[in-house]
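Below: the structure, in structure tokens.
Complex shown without one protein chain; remaining protein chains in place.
Each chain gets a letter, A, B and C, in the order it is written, and its residues are counted from 1.
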Amino acid sequence: MVDDVVRPKGMSPIVKTVSMWVKGFILVFGIYIVLYGHLTPGGGFGGGVIIAMAFVLMTLCCGKHEALKRMPLGVAGEMDSVGALMFLVIALLGLSAGLGGTFFTNYIAKADPGTPFKLLSGGTILLSNIAIALKVATSLFLVFTLLVMLRVMYKDER
Amino acid sequence: MQIIPLFVAIPLGAAFFIPMVGRKNPRLCDMLTNITTLALFLMALSVIGKEAAVYWMGGWIPRLGVPLGINLVLDGMSIFMLVTISLISLLVTVYAIQYMDRFTSKARFYSLFLLMVAGMNGVALTGDLFNLYVFLEIASIASYALVAFGCEHEELEASFKYLVLGSVASTLILFGIAITYAMTGSLNMAQISTIIGGDLKAIHLFAVALFISGFGLKAALVPFHAWLPDAHPSAPAPISAMLSGVLIKTIGIYAMARIILNVLGLTPLISYIIMVLGTISMVVGVLLCMGQDDIKRFLAYSSISQVGYVVLGIGLGTRLGIAAALFHLINHAVFKSLLFLNSGAVEYATGTRDLNKMGGLREKLPVTGATSLIGSMSIAGIPPFSGFWSKLFIILACVQAERFGFAAWAAGVSVLTLAAFMRLQRRAFFGEPREASAAVQKVPGSMKVSMVGLAILCVVMGLLWLPQAQQTFLIPAARVLQEGLDYASYVLGM
Amino acid sequence: MHYALCLMLFMVGLYGVLVKRNLIKIIISLIIMESAVNVFIVMVGYRKDGIAPIMNKAMEADAFVRSTVDPLPQALVLTAIVIGLGVTAMTVAIAMRLYERYGTYDIKEIRKLKG
Partner (left out) sequence: MLELMGLLLLFMIIAAIVAIETRDLLAAVISVTAVGFGVIIAFFYMRAPDVAIVPIVVEVLVLVILIRATLRVGLKTYIGNRDFFGLMVTMAMLFVIFLAAIRVFDQLPAFGVPVMTTMPDAPSNVYIADGLKQTGAANLVTAVLLDYRAYDTLGEATVLFASIMGAIAIIRKKARKKPSEPEVPEW
């Protein structure tokens, strides 16, 4: 009974169908939180964990095979690195002389002071939010998959 | 000074990049990591002797004395730590090229290794309390994983113990930072030191107590040392060398010295407590080390003892005491790394770490035997090796400050260390060959290169105390700590 | 008073780490300690009857400055929470691996089984 936390084949069709619908809403909500993180509560971390939750929901209701087909662990690992690298590159770009000359300069906002309360008003904050969301979402998905399904994976092989 | 953020950005970038490209190709990982550590070493050498420089992240230069962003401070002390870290990490990565062929997932090993280096560089450079906590956690988490890298029973168990005590330490440090913030409203070390101005109230002393216990746990000073004799021997040999050689010094001693001496101010009471902690570590460490049969456990206990010397010297608070302590810090980093790499080579060749099974290894492993003899003589304080000079000057500093009791303890522990290490040499490398010495594998070339390099350094390092070298390297570092709260004057430019 | 309660929560966690022998209980105690510190940091920045540090168009700048809570501790806590999650993930990974090896979460039995 206890090993049913992650069933290989997933739960009943009703649960699957409902969560397929809900998953889309969660994803959209997460992306909204990320993009408007500099204006409303949220941001890269809040949005990233919400996006990760959509994948977790899929894993729980559809089983690990389905989830790993959509998001293989290798790809998730690569995206983890890509998110971290992207944030570092955003920071390093600020180091180049034309864009301010210091690590982590908010070069977009300084080059073009936008009007407040707009999507693009935060300069690099928006880009950083997206990079962090990518990083956090894949990281949490990996943590969940590794720690929750580890035993299932090992057991399958035995 | 555009180079300052690169000390952190380069290892971070390499750490993010290596798992993407190197999973199938271990040789590529070797190359990338060695290039990275070599670049860091050259960068560290290029900043020796420079004036203190402050780098404000994101261009948030303080206006009207209010620091908005995070600053990196490259002063004598930071340069000293950067050189130590990058020197050891360069030689250790050379060693790891062939040693780590015995483990799988080399790409992850190197990635975690570089994260640890980045974390230590970040701790050494930062001028912000919370940022120090963040980078301390990067270094710690990478080291927890590296201790368990072999995934065997004792490694997992040691890593769990290390992780739990390490997290308790981090939480205590974070609590201390929170209290400091609650009292001053700032996280910038320089601003905090101007606001407090050395006038420590009871609440500040509580924060100091939290910092001492937190960083004491990270540095494995004696009442808090329980994790070290398990964690350091369990790690793969290059990681043992890094942990004992630089990690406990950077995230333990350096961070503690920086916060207590430069930010909160050293009072006679705190100074006395730190010196007592150092002396207890010194004595207990060497006594526990005598009875060990496992060569790596032996070295781990001796690390506790040697770190005690450094803490004693820093606790004195005089220019000579601090300079001698820093001299001992870099010497200990060199010879303890060398001895751990030797023990790794012995384990590689014979397959055991038990001293009772070894004996007569000198003829079978000439390079390992000779370098290990040099390392042992250096740590035991035999002239003319570097360990002798640094211990001598710590004792002299105690005498100069009229702390004769502490000087006597330091001298006594030095004799005990000599006895312990001569016994180690006799059991492992001299004497009759025993069962493990029969079937000995060859030690690969890259491991030999790095051991010989460290052995040469053991001899040469004594030259650092010559007036010229002392003036450019050790004295600027010691001056930063000794001048204490003047730290704020050059960071904030006031 | 509030700070003292927060400290007490911290002490409960510390007690658990020092006294318990079960790996899961130790992990739980660590989580409690971290939560206590996080709450403490946010408490430092709280203003009585304050508002969240998020501006909107309708708000006047002066009124906002007078009534908002301190944004800096909140940013710190956000960082601290993610760090705590990372540490927890590592701890659980090691604990599960140990369980797989020994079939128990008891530290004492793990030590006995080492042999």
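Everything below uses one rule, namely that a residue touches a chain if its C-beta (ideal position, glycine included) is under 8 Å from a C-beta of that chain, and two chains touch if they have at least 3 such contacts.
Treat the numbers as computed from the prediction; the structure is a model and nothing was measured.
Participant: Tell me the shown chains the invisible chain touches, ordered by label.
Facilitator: Over the full assembly, the chain not pictured touches A, B, C.
Participant: Check each of B:Leu112, B:Val168, B:Met189 or B:Leu228 against the chain that is not shown and name the one that touches it.
Facilitator: B:Leu112
Participant: Contacts of chain B with the missing chain: which residues?
Facilitator: These residues of chain B touch the chain that is not shown: 12, 15-16, 19, 23-26, 57-58, 60, 63, 65-70, 98, 101-106, 108-109, 111-112, 115, 118-119, 122, 130-131, 134-135, 137-138, 141-142, 144-146, 148-152, 156, 159, 179, 181-188, 191, 195, 201-203, 205-206, 444.
Participant: Which parts of chain A are in contact with the chain that was left out?
Facilitator: Touch with the absent chain occurs at residues 2-3, 5-6, 33, 37-46, 49-50, 52-53, 56, 73-74, 77, 80-81, 83-84, 87-88, 91, 103-104, 106, 109, 113-114, 116-117, 121-125, 128-129, 132, 135-136, 139-140, 142-144, 146-148, 150-151, 153-154.
Participant: Take the complete complex as the reference. Which residues in chain C touch the chain that isn't displayed?
Facilitator: Chain C touches the chain not shown through residues 1-9, 11-16, 18-22, 24-25, 27-29, 31-32, 35, 38-39, 42-56, 61, 64-65, 68-72, 74-79, 81-83, 85-90, 92-97, 99, 104-106.
The working rule: only the chains that are shown with their structure count from here on.
Participant: Could you work out how far the Cα centre of chain A sits from that of chain B, in whole Å?
Facilitator: Whole-Å distance between the two chain centres: 36.
Participant: Please compute the C-alpha centroid of chain B, do the same for chain C, then give the distance between them in whole Å.
Facilitator: Centres of chain B and chain C (C-alpha means) sit 28 Å apart.
Participant: Cα centroid separation between chain A and chain C, in whole Å?
Facilitator: 22
Participant: Can you list every residue of chain A that touches 2 or more other chains, as numbers and ranges?
Facilitator: none
Participant: Which positions in chain B are in touch with at least two other chains?
Facilitator: none
Participant: Residues of chain C touching chain A in their complex?
Facilitator: Against chain A, the touching part of chain C is residues 52, 54, 56-57, 78, 82, 85, 89, 92-93, 96, 100.
Participant: What does chain B use to touch chain C in their complex?
Facilitator: Touch list, chain B to chain C: 130, 134, 137, 141, 144-145, 148, 151, 153-154, 156-157, 159-160, 163-164, 167-168, 170-171, 174-175, 178, 181-182, 187.
Participant: For chain C, which residues are in contact with chain B within the complex?
Facilitator: Residues in contact with chain B: 10, 14, 17, 23, 26, 30, 33-34, 37, 40-41, 44, 72-73, 76, 79-80, 83, 86-87, 90-91, 94-95, 97-98, 101-102, 110-111, 114.
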